[in-house]
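Taken from a larger complex, these chains appear in their original positions, while the remainder are omitted.
Chain nomenclature is as follows: A and B, assigned in order of appearance, with residue numbering initiated at 1 for each chain independently.
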Amino acid sequence: MSEIQRFGESARWSEVVIYRGEARWVEVADDATADVRSQIAQVLTQINVTLDRISSSRTGLLQLLIFLIDLKDSTMMNELWDEWVPTTGHLQIRACVEAKLAPGYLVEMVISAAVPG
Amino acid sequence: MSEIQRFGESARWSEVVIYRGEARWVEVADDATADVRSQIAQVLTQINVTLDRISSSRTGLLQLLIFLIDLKDSTMMNELWDEWVPTTGHLQIRACVEAKLAPGYLVEMVISAAVPG
């Protein structure tokens, strides 16, 4: 299965796995001491960075599964989202539910995106 | 990445994204004022409607990730499920966990299905 590409391996996981034209990855805020607005903004920015790294873009996004530790933050998330989201014609599907996360983390996103080629 | 098809775009997401023969979408009840039995029944019916729309069918279902706000409702969900589920030989995988959802919603499902062609 040499056709699998993996980026950013640590001891427990890869940051990104690409298989058959689809990249998958998980984002949490690089700075988990920040407040929820900052953590959400960080995660959205980090998604852009990862999309660049895999030669994709926000127009290639397929699916986001979002975990918030408090759904009351979803209004604020949507404000940040609306500034970040791809232009019409390129929107992904999105599910957002509440779940406890590892200590410090206030948001976690599981992302799928198409990669060219 | 013109090979991505998207249906039912709103400002924040698409209702369905199709890529490389796989459709993905998220369903919550159209009428979120209804009780949980009705919401589950609505979601299952809505899945059928979406499958029709993308020229697939229940025999093409690959995966369902189900979020219930109260797992005590899973017995009832399974009653509705058993009436709805595809015939033997075409069953999807299924995970079902408890999670808080956006206000009013009592069930949310993330679906993957194969599409022909």
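Note that in this section a residue touches a chain if its C-beta (ideal position, glycine included) is under 8 Å from a C-beta of that chain, and two chains touch if they have at least 3 such contacts.
Bear in mind the structure is a predicted one, so any value in this text is a computation, not a measurement.
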- List the number of copies present in the full complex, noting that all chains share one sequence and 2 are shown. 3
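Operating definition for what follows: only the chains that are shown with their structure count from here on.
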- Residue ranges of chain A in contact with chain B within the complex: 20-22, 56, 59-60, 62-63, 65, 71, 74, 78, 81-82, 85, 88-99, 112, 114, 116
- Counting only contacts in the complex, chain B reaches chain A at residues 1, 3-4, 6, 9-17, 19-20, 24-26, 67, 99-102, 108, 110
